[in-house]
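Here the complex is missing a single protein chain, while all its other protein chains stay put.
In this document, chain identifiers A and B correspond to the written order of the chains, with residue numbering beginning at 1 in each.
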Amino acid sequence: MFRRIEPQHDTITIYIDDKPCMATAGEAVANVLLNAGFSAVHTAPNGTPRGPYCMMGVCFDCMITLADGRVEQACQTYAEDGLRLYLPMSRADKAVS
Amino acid sequence: MSVKSHYDLVIIGAGPTGLAAAIEASQHDFSTLVLDDQPAPGGQVYRHITQNRDQRQANSYLGADYWLGADLADEFLQVSAELLSESRVWQITRDRQVFFSRQGAAQKVQAGAVLIATGAMERPMPIPGWTLPGVMSVGAAQTMLKTGGSGAEEAVFVGSGPLFYLTIWQYLQAGFAVKAVVDTAPARMRLRQYLLALPALLQPGLLLKGLRWRAVIRRKTDYHVAATSVAITGDRSATGVTFQTAAGHRETMAAAHVFIHQGVVPNVNLTMATDLAHRWHSRQLCWTPRTDMYGQTSVEGIFVAGDGMGISGAAAAALSGRLAARRIVANAKGSPLFMAPIWRVLKWRQAAIRPFLDHLFRPPDEWRVPQDAETIVCRCEALTKADVVAAVALGVSGPNQLKGYCRAGMGRCQGRMCALTIQKIIHDHNGGTEEAVGYLRVRPPIRPLTVGELAALAHEDASG
Partner (left out) sequence: MGFSIAYGLGRRGFVSVLLDSSDTDFKAARGNFGLVWVQGKGAGFSAYADWTMRSRELWPTLCDELQDMTGHDLGLEQDGGIHICLSQEEYDGRKEKLDLLRSHQNGRFTYEMLDRQALLELQPDLGPDVVGGSWCPSDGHVNPLYLLRSLHDGFLRHGGCVHSDAGVDDISYEKGIFTVTSKRGLFRAPRLVLAAGLGNGKLAPLVGLRQPVRPQKGQILVTQKTDRLIKLPMTLLRQTAEGSIMIGDSKEEVGFDISSTTDVMAQIAHRAERTIPALKHQQIIRSWGALRVMSPDGYPVYDQSITHPGAYAVTCHSGVTLAAAHAYDLASDIAAGGLGHNLNEFTERRFDVSPD
């Protein structure tokens, strides 16, 4: 489990698979996911689970789906109040294999 | 904020290289735009520095070197150079049009000169189990400390290199319990490496710092040296690490979080996609763009500086950025290059320790190509070493033909996580030199953008 050294202040709410989750404004969504206990977010072409690895946008394994259907890297997506995102894994979303 | 259509200098990357270059250019009445994909300046080494600045005391665990970036960032924010954050550059043309995406819209800007300061990324580390959830790079662990003030308890760190030791030290300073450190650097240095260490004596501070970090790590963690045959075990996520100790025993430990690292390499996707000439750096085992001493590449007006030019570290990077900006301004204005020779010496001095580090932390062959044939080599397409070897065995002339035959390198990451591995596999089979094997043909867009975004550019052109 990841834990935060200091508790967060001034948190906003984002929604992961429609479940509310606390985040700091502007925080990379991958950060939020890892701190919320998600280590896997999508499924690779061979059916295995994958999750954030590099946290800098080069591994493309932290994929999430936004409300408009766009597939994005969670580490390159920044939390805004009310942001809704979905884990391709939980929707058996082929998009991201 | 609206972007102008033309700038004298467009800098890609707001790490130490880009920031220093922007500061330099701004001093010469040179319109400068910095495009960076993060929300705030700092790049990777000084990531989140403007946000962390106010909690310097609380974040002292990040170490003094990190805080050097605060002054640089502050200076940058005062100068006239413009910064566009969260901007993903996906193409640079030969005539220096820079295409990028921001907030879901593709834009372009014309540059008098371009400085690519996109820095480095961690070398791919295809060891068994590296794709399991729970396994992340050591750089990722460090990033999470910097940007979210968070870390994993009881993690196992595997690998070696300056970033490796620094991050573990930062973890310990921040109060995280580190379960074990599995160091894969060889037990003894060879004579050649001692000789290479001599220039490193120009930077005694760095050497002492390294020794100090290792002493702390040795004291506070279960520290294993000269480990080989490392594998991460687990089914749906990481559950353990196993390795062979220096004494030859097989050691196994439980772990849900494993951080791995085997050095950094230039992130060449943008420079490759811009069709710049590259050369193989046989000591650092990576590709670097061919440049002159100032960073001028094979295409006039396009420069590279910093770690993207060759791994030299943050301090050398800033000097490299200033040097490139100086040259660019001098080219445009015909002004003299005062200070340039001095900076070149300073830059060399900053990088003097590099050959020593490169040899000491040279990735072992088993980290460049996995010994176990079932280990994933191409993450995006989930191809194992066996898959790639089967295609290589047909007889391929290089990575591009290989990509056509088995899809290795064809995924989202455009070879960032696999090209070096594939190159070595082909080389092991075909022989010749590693340089002759070549690299995947990388093409724009080097960052994904949607069909809609790209299509919108057609409207723009149509309406003039």
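Keep in mind that, in the parts below, contacts are C-beta pairs under 8 Å (C-beta built on N, C-alpha and C of every residue); 3 or more make two chains touch, one makes a residue touch a chain.
In this text, all values refer to a predicted model and were calculated from it rather than measured experimentally.
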item: For the chain not depicted, the shown chains it touches; value: A, B
item: Full-complex contact with the absent chain, from B:A64, B:A187, B:A247 or B:V451; value: B:V451
item: Of A:V41, A:V71 or A:L85, the one touching the omitted chain in the full complex; value: A:V71
item: Residue, one of B:M144, B:V396 or B:I425, that touches the chain absent here; value: B:V396
item: Absent chain, residues of subunit B that touch it; value: 91, 93, 97, 99, 108, 275, 391, 394-401, 404-407, 410-412, 414, 438, 441, 443-445, 448-452, 454-459, 461
item: Missing-partner contacts on subunit A, residue numbers; value: 45, 68-71, 93-97
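Going forward, only the chains that are shown with their structure count from here on.
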item: Interchain centroid distance [CA atoms averaged], subunit A/subunit B, Å; value: 23
item: Contact footprint of subunit B on subunit A as seen in their complex; value: 1-6, 24, 26-28, 31, 34-35, 39-40, 44-46, 48-61, 70, 76, 78
item: Interfacial residue positions of subunit B with respect to subunit A in the complex; value: 37, 39, 44, 51, 58, 86, 88, 104, 121-122, 131-137, 139-140, 143-144, 147-153, 174-175, 236-237, 256, 267, 379-382, 411-413, 416-417, 447, 450
